[in-house]
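Heads up, one of the protein chains got dropped from this complex, but the rest are sitting where they should.
Per-chain residue numbering starts at 1, and chain names A, B and C are given in the order in which the chains are listed.
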Amino acid sequence: MLDKNAIAKRIAREVKDGMYVNLGIGIPTLVANYIPKGINVELQSENGILGMGPFPFEGEEDPDLINAGKQTVTLLPGSSIFDSAMSFGMIRAQKVDLTILGAMEVSENGDIANWKIPGKMVKGMGGAMDLVASAKNIIVAMQHVNKAGESKLLPKCSLPITGLRCIKRIVTELAVVDVLPQGGFKLIERAPGVSVEEIIKATAGKLLVEGDIPEMVID
Amino acid sequence: MLDKNAIAKRIAREVKDGMYVNLGIGIPTLVANYIPKGINVELQSENGILGMGPFPFEGEEDPDLINAGKQTVTLLPGSSIFDSAMSFGMIRAQKVDLTILGAMEVSENGDIANWKIPGKMVKGMGGAMDLVASAKNIIVAMQHVNKAGESKLLPKCSLPITGLRCIKRIVTELAVVDVLPQGGFKLIERAPGVSVEEIIKATAGKLLVEGDIPEMVID
Amino acid sequence: MINKTVKSAEEAIKDLHDGMTIALGGFGLCGIPENCIAALVKKGVKNLTCISNNAGVDDFGLGLLLQGKQIKKMISSYVGENAEFERQMLSGELIVDLIPQGTLATRLMAAGYGMPAIFTPAGVGTEVAEGKEVRRFKYNGVEKDYLMEYAFEPDFAIVKAWKGDAAGNLVFRLTARNFSPLVAMSGKITVAEVEQMVEPGELQADQIHVPGIYVHRIFQGQKYEKRIEQRTVRKKM
Partner (left out) sequence: MINKTVKSAEEAIKDLHDGMTIALGGFGLCGIPENCIAALVKKGVKNLTCISNNAGVDDFGLGLLLQGKQIKKMISSYVGENAEFERQMLSGELIVDLIPQGTLATRLMAAGYGMPAIFTPAGVGTEVAEGKEVRRFKYNGVEKDYLMEYAFEPDFAIVKAWKGDAAGNLVFRLTARNFSPLVAMSGKITVAEVEQMVEPGELQADQIHVPGIYVHRIFQGQKYEKRIEQRTVRKKM
């Protein structure tokens, strides 16, 4: 069973040289810490940064330099700043290669719900609807089950959806699961020490398990 | 009968304090020379200038600083440069208050033709179609008759049109003529020494002549 | 040059009335028009419709207008930082129209670019698409559905820039740019407050983010708190 950092570490292995990557709030933000040396990527933040760097050293925070999570950040050499229309312009134009974001639910046809719990939580979708509607490659980082112990990998989303048929891969504390083009989840990797049975039990949607399922390589 | 500079001078009187003005190629360009002191205007050039200044002094030409007529120009304090999409964005958004341009023909319902003579001359419309489709106020500067002696103020344009029902006022070597909202030309002013009869003769479209027609005030 | 300077925030919003629609720049608390918001609070104008990506926090930014119940309706993409907002929304006091962030940005840009409508795939198949025209286009080799979304045309647009001049030209600093240029281009009347007013000609003409033609009134803000919402740092090793 993985902790948040291990999930981020596993996802970091999906990041390839030359990619522009948008990282959502939460676990996805942690991915930046684990991108292997020698892999050149640029992080896009949808409030208007390309080439985002790490958090500033104490005392060097600049109120005019934040990321989409409103956190103070820094810029790397070769970075650029632009307005929100251009930011979502490049997202819609599919210039951003990979989007990593959190989710409340993912359905077996790749629908995602992550912006609203009717009558309860209504923070808004932020840029998530734009990202999932356009990104070529989307990876979801989330817990396999919610706090009530219910699976978040469902036959159909129960919450208001953020985007249709857009999720390709899900990384949880238990497994790496793909969404098949024809619908249905497919088990790709197990977390160290987690059995296939545990994963099947935690997955409400249809889960294809083919052959031997390898254990994740994390480091 | 006015020469080109006098036509430009007369049109300059239409330019009011606080206006953003786009000047076309030819006579309209000359208008800039006659805008009265004390009237603050900014000239827009659709290749991406606001606050365009006069031609540079000899030896100070900059190949990177031209107007829409490809002429070397200068910038005034407070000017700005932008790309062509923003330039036509502000034109479509009707931020440019007044457009002055030349024409081959204007019809009595305000249609204008100025971009093509089939089989003969096909320079293209440049920015003219955008300007006439969007500008709140368009003044045409042109000769009343063409080189063959035929009127350019017509019941209907014979050449391919540039825009429909868009011209409000025409200033020629003979007269100031308005296009009435319901259609038809209306004689507003005569050039010094030109008779109403001469103007009627040179106007093929329906021309309303009401009461005494004053002579233009040019200086 | 056409001079757009006014003396104060109060003068800049003197004809901003109850019931108007206003768009405001800023992302979170970054780049918000602090002085104009203070003037709106002081003026006590009510029943506003506010187009702004966020709604501030409880005691800063648009949160101050929410406290005074000056806002009737918010059009935003993310409002998660504000308890009073959530309370007013869940109780029905506040009408909230949540729309995707890119849609918000592009609808503002559309106004400034004279485009009455734009197409975006964001929200297709979701409740955001309800009642909207859907159209299928091929773009970048893929055929998919797009929503037609209309330009915002707010009565007032209010932004904060880093530097500005009397001609109304604006320059923004770092990510304080965010929605502000788009907001600035969208207003029937656009008000800009700036941290530094400079002489015309001081801003490099080809480095201006918003040309003055879009700005109707400009003034130097009295003071800026520039509060940080999420101070995140790393330790020096």
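One rule holds for everything that comes next: contacts are C-beta pairs under 8 Å (C-beta built on N, C-alpha and C of every residue); 3 or more make two chains touch, one makes a residue touch a chain.
As the structure is a computational prediction, the values presented were derived from the model and not from experiment.
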item: Selected residue (touches chain absent from view) among B:Met129, B:Val196 or B:Ile218; value: B:Met129
item: Residue of C:Glu11, C:Asp58, C:Glu84 or C:Glu153 in touch with the missing chain, whole complex considered; value: C:Glu153
item: Candidate in contact with the missing chain, chosen from C:Asn47, C:Gln207 or C:Gln222; value: C:Gln207
item: Touch list for chain C against the chain that is not drawn; value: 106, 113-120, 137-140, 146, 151, 153, 172-174, 177, 205-207
item: Where the missing chain touches chain A, by residue; value: 18, 20, 40-42, 44, 50-51, 75-82, 85-86, 88-96, 134
item: Residues of chain B (touch criterion as defined above) contacting the omitted chain; value: 45-49, 54-73, 75, 81-85, 87-89, 91-94, 115-116, 119, 122-130, 133-134, 160-164
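Basically, only the chains that are shown with their structure count from here on.
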item: Contact-graph distance - origin chain B, target chain C; value: 1
item: Geometric centre: closest chain by C-alpha means; value: C
item: Approximate Å spacing (C-alpha centroids) for the pair chain B, chain C; value: 36
item: Centre-of-Cα separation between chain C and chain A, whole angstrom; value: 28
item: Distance from chain B to chain A - Cα centre to Cα centre, in angstrom; value: 56
item: Residues of chain A engaged with two or more neighbouring chains; value: none
item: Touching two or more other chains - residues of chain C; value: none
